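Shown here: the complex without one of its protein chains, the others still in place.
Per-chain numbering from 1; labels A and B assigned in written order.
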């Protein structure tokens, strides 16, 4: 499948502080993703983190979404002790 | 993690016909997803299929996105012989 796919995922956190901490932890991963078949922008906006993506490969997109959601979960879990 | 997450995924197909076949094949699955921790709307608009979602559970969202993307891929693969 090589259809253009686009979209975003936005997550709202309870405080700006939490959003910032999660954002900073995941940003490192975002910036070091080795090679991409999915183009993604990853931004912080107050209490919200937003992942925008464009892909032409369904499986690659799934991989990308799974990774970001997992990183966000891990980051959140580690400050949510 | 129980932060509200929302977003959409939109896929553009080469023709309205392809979009329609994929949409109709996946629609039944969409309508019969057994239990939902993710709310999703699934719509066809010309050459585009759009999945909008809202969730408060990161893992549930991952499961949902994986399922829909898998179904879409399967439908498309089956008609691309």
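List of remarks:
The criterion applied here is as follows: contacts are C-beta pairs under 8 Å (C-beta built on N, C-alpha and C of every residue); 3 or more make two chains touch, one makes a residue touch a chain.
We adopt the following convention: contacts and distances are computed from a predicted model.
Of the names listed as "tRNA N6-adenosine threonylcarbamoyltransferase", "ABC-type D-xylose/L-arabinose transporter", "pyruvate synthase" or "Succinate dehydrogenase", the one that matches the UniProt record for the absent chain is "tRNA N6-adenosine threonylcarbamoyltransferase".
The absent chain, not drawn in this view, touches the displayed chains B throughout the complex. Counting the whole complex, the residues of subunit B in touch with the unshown chain are 20-22, 24-26, 28-29, 32, 34, 67, 70-71, 73-81.
Here, only the chains that are shown with their structure count from here on.
Note: centroid distance subunit A to subunit B, computed from Cα atoms, is 19 Å. Contact residues of subunit B toward subunit A in the complex are 1, 3-14, 51, 58-59, 61-62, 65-66, 69-70, 72-73, 76-77, 80.
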